[in-house]
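Every protein chain but one is kept in place in this view of the complex.
Just so it is clear, A, B and C label the chains in written order, and each chain counts residues from 1 on its own.
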Amino acid sequence: MPRMTMIEAIRDAHAVMMEANPDVVVFGEDVGYFGGVFRCTAGLQERFGKSRCFDAPINESGIVGAAIGMAAYGLRPVVEIQFADYVYPAYDQIVSEAARLRYRSAGDFTAPLVVRMPTGGGIFGGQTHSQSPEALFTHVSGLKTVVPSNPYDAKGMLIAAIEDNDPVIFLEPKRLYNGPFDGHHERPVTPWAKHPLGEVPEGRYTVALGKGEVRRAGSAVTVLAYGTMVHVALAAAEDTGIDAEVIDLRTLVPLDVELIEASVKKTGRCVVVHEATITSGFGAELVATVEERCFYHLEAPIGRVGGWDTPYPHAQEWNYFPGPARVGEALKRAMEG
Amino acid sequence: MPRMTMIEAIRDAHAVMMEANPDVVVFGEDVGYFGGVFRCTAGLQERFGKSRCFDAPINESGIVGAAIGMAAYGLRPVVEIQFADYVYPAYDQIVSEAARLRYRSAGDFTAPLVVRMPTGGGIFGGQTHSQSPEALFTHVSGLKTVVPSNPYDAKGMLIAAIEDNDPVIFLEPKRLYNGPFDGHHERPVTPWAKHPLGEVPEGRYTVALGKGEVRRAGSAVTVLAYGTMVHVALAAAEDTGIDAEVIDLRTLVPLDVELIEASVKKTGRCVVVHEATITSGFGAELVATVEERCFYHLEAPIGRVGGWDTPYPHAQEWNYFPGPARVGEALKRAMEG
Amino acid sequence: MDLKLSLHVPEPEVRPGGRPDFSGVKIPKAGSVKRPPVDVDPAEIRDLAYSIIRVLNREGRAVGDWAGSLTDEELLAGLKTMMRVRAFDRRMLMAQRQGKTSFYMQCLGEEAIACAFRKAIEAGDMNFPTYRQAGLLIADDYPLVDMMSQIYSNRRDPLKGRQLPILYSSKDHGFFSISGNLATQFVQAVGWAMASAIKNDTRVAAAWIGDGSTAESDFHAALVFASTYKAPVVLNVVNNQWAISTFQGIARGGSGTFAARGLGFGIPSLRADGNDYLAVHAVSKWAVERARRNLGPTLIEWVTYRAAAHSTSDDPAAYRPKDESDAWPLGDPITRLKNHLVTIGAWTEERHVQAEAEIDAEVLAAQREAETFGTLHDGPGPSVRDMFEDVYETLPPHLRRQRQEAGY
Partner (left out) sequence: MDLKLSLHVPEPEVRPGGRPDFSGVKIPKAGSVKRPPVDVDPAEIRDLAYSIIRVLNREGRAVGDWAGSLTDEELLAGLKTMMRVRAFDRRMLMAQRQGKTSFYMQCLGEEAIACAFRKAIEAGDMNFPTYRQAGLLIADDYPLVDMMSQIYSNRRDPLKGRQLPILYSSKDHGFFSISGNLATQFVQAVGWAMASAIKNDTRVAAAWIGDGSTAESDFHAALVFASTYKAPVVLNVVNNQWAISTFQGIARGGSGTFAARGLGFGIPSLRADGNDYLAVHAVSKWAVERARRNLGPTLIEWVTYRAAAHSTSDDPAAYRPKDESDAWPLGDPITRLKNHLVTIGAWTEERHVQAEAEIDAEVLAAQREAETFGTLHDGPGPSVRDMFEDVYETLPPHLRRQRQEAGY
């Protein structure tokens, strides 16, 4: 099976879908001729022509707004926001329009579009190349919000997202683009080529939206994570020797509640982890869900690890990033509680 | 002491501050000559002149962006977003700019501005006149987010917000403008004139940001609420006869954690309530906070009541709105658990 | 430097208590503005952004290059459509006052724009309207009963009670779901038009926005995208002088006109008399033909006047002279078209009175029928189950649980 980085897997998902369905169009800032600042759309314009893949003016509201119009026409636009940090100008179009179009028109019009964006930190990108805004989407009814953690899922989920008839927010942890990153920034990076999930089938396959996956079975404590934090959680389990069950949520809305519930009822302990700032982060929703469904099974307070409640700093990156040490501490606390 | 509606109290807070401080300026859509679609700024232009209170073009990003520039200059702008549902075009200016200016410039520039907006439902306003977007602000470091529930607090907190040196998101539950509303929409409305918190002192006074208030002392269960839901929670306590302690949070960030913790440790039970959609709402943060701090005191799962995870419907309003019946059910469940 | 700065805040000429004064509105003579070929170089017609294209003159005659785009029968049909729109507004306004629904917005005085525009486009074309283009639906024979059912949020409401009254949606009638958020539709229309171009289709889009809403940023996004990709779209700005209580000078600022906004994008930009059914149709046709011939977007400012309150929540007496509407120099679109038809001998005052009665009866009958399906507070409305549908294509588990919790 071919080995791919996450970038290659994403590019391939685009190509597979553009080949399969002439209604799939791709655009965004620098995505056309150049193929995207992270090269996720490289080669698509040459292969599918300028009206299927093209550069957009720097106006995120325009990009999403035009995509909504195209989707209402019957196309399946896949747009890139250059960094998740730049999605806010498009927030109104996403929240007030894409998310509500089916509902408010009672299905007369729909907005099957995918909004892709590189997310997360760990690249010394400072305040505006590091944010994780998923919670700002999970609060909005009508959106699906997903975060793949590896090339295999990235391709399968992007295809599923493009085929989905609802708007999907597709967050790509940029620190994972070229290899799994477990937060041990002092160690050399392993490439995806050496990781089983770097094996990516050719052609079309899907990873269903709404389904999580156990990445490490364990009996001591359940860790709920997604994106980069999946790898950090695995490292923390390894580093601490705690037999954690690490769940990669993959889709945040709709959430795979059954999987979570079964695991926490088994382990009786739970830690939730994300890169985003803690207060009102998606971790809060996870805690609330677990608290509600597993209250009588919980033996310790649910641990919550996330970015500090500050803007993402530049030089202090490794003090900000919730790395394996902090997650490890939370695991220990969960075991003590 | 004068009796005021919430509208009058807000208007008065503006006037007191504009009188006291020539740097306070007020603008927004229809707020100048006309005095705002809810009349919260009526009379200010006439009294303080057109350059202190004026109409703005319909561009929410421009309104907040210009206010940031004014604040950086040294003014204290208070801007109105006509309905909270229309704040999204300004979201980038609020999140990427106002919230981070002090941090990114290390205090060289600051953005002491207040963004006021009518929020919440109960007026048959449909999808775009009913939303409660507080959780979209509580997730953003650098913002303070407040929601008064009565005329006394509205005036005192608005003055505190204007005097605060950080950006404040000031959410005004529009269903409370003219009288306390407890969700019993089938009953006639009581005016503020008949409510003790409709007594509003003249002149300057403040209600500190960051402090909640117990609205009903009780021993059976703690209810955490804010805005309109405070009144609904009180009604639910009354209707069910459950001896609930109802806390009016007033400020969501920074949160009065001590008050919450003390109450829940006392009652051992907790229900959180808001109008916003449940998933990733501020209620999730409240549950997570209580779970973390009061885990060993909790006798039942924390109840969470909110708007359903759908856009705000028009005709089904009273099935959507989390009224006293639904809150009452949650209280009962919390007592059984 | 001694000079002190000061803030300039634009003000309308007159406020309540004052005498309405539109002497500042320069109105060219009907027929005086030339009609360029549709493939004209935009740089050559910049002056059209500062004039007003008009066809009907004071004597009720159709004059000039832009005249003649419609037959007498078509004009008569247009007259009746406008009358139907007005009767509809009157009825529904009353229904709102009677508590049969929560809210209503009229298009009084602006009927010609949507009604005539609809006749310049084809089936399959798509409008992205605001809340004052009900005429697009009525001119396309969308059933009045369905419109009213939407307004009543009754059990026949095609939108299942979810939307505020008048925020219609009808794909079949080329009418995109109206949003409560201003201006978002403007760039969506451009995207729809781009899609049509991508698919080598022949259909075109029309975007609609109010004068006040041109200040919104999505107006800019739309112009940028339309100009860059030469999208087949007609960009309509309905300048009815007011945005709730705010006069158009706040949105327009120092520019002469709203049409002028298009010039900086190299988009052909026209200004036309929105109260002149013939001018609206001719100018729309011109722009639609440009779009259809792949010549790109056109911006049109329709000059008109919002004769009624902004909505049922508004009382304009607080911010403009009561009789300003009567002083509006471009007159009333229905009266003007009627006079034209009478002048050319295609219509009479008697037949007009009779038609009025017929149309009223027709609208009343529709209302009666709509009410058999209920009104907002009367009769079983849309089901609570419906409240949970269409958030997603299929009901996800968490919404199923919530629906159960709600008891449905």
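Here are some notes:
Note that in this section a contact is a pair of C-beta atoms (placed from the backbone, for glycine too) under 8 Å apart; a residue touches a chain by one contact, two chains touch by 3 or more.
Note that this is a predicted model, so its numbers are computed, not measured.
Taking the full assembly into account, the omitted chain touches A, B, C. When the full complex is taken into account, the listed residue touching the unshown chain is A:G125, out of A:G125, A:G198, A:G212 or A:G227. Within the full complex, the residue among B:T5, B:Q82, B:S141 or B:T222 touching the omitted chain is B:S141. Checked against the full complex, the one of C:L75, C:A95, C:V224 or C:I244 touching the unshown chain is C:V224.
Only one of C:I209, C:I250 or C:L341 touches the chain withheld from this view, namely C:I250. Chain C residues in contact with the hidden partner, per the touch definition given at the top, are 1, 3-10, 42-43, 194, 196-198, 200-202, 204, 215, 217-221, 224, 226-230, 232, 249-256, 260-267, 292-294, 296. Residues 29-30, 32-34, 37, 50-51, 54-59, 61-62, 85-86, 88-89, 124-129, 278-279, 308-311, 313-316, 319-320 are the ones on chain A that touch the missing chain. Where chain B meets the chain that is not shown, the touching residues are 23, 25, 51-52, 56-57, 59, 61-62, 65-70, 72-75, 77, 89, 92-93, 96-97, 101-110, 141-142, 144, 164-166, 210, 253-255, 257.
As a convention for this text, only the chains that are shown with their structure count from here on.
Chain centres computed from CA atoms place C at the largest separation from chain A. In this assembly, the C-alpha centroid of chain A lies 41 Å from the C-alpha centroid of chain C.
In terms of their C-alpha centroids, the spacing between chain A and chain B amounts to 31 Å.
Chain B and chain C have Cα centroids lying 36 Å from one another.
Multi-chain contact residues, meaning those touching two or more other chains, occur in chain B at positions 61, 85, 88-89, 127-128, 279, 309-311. Across the assembly, chain C contributes residues 162-163, 167, 179-181, 217-218, 391, 398 that each touch 2 or more other chains.
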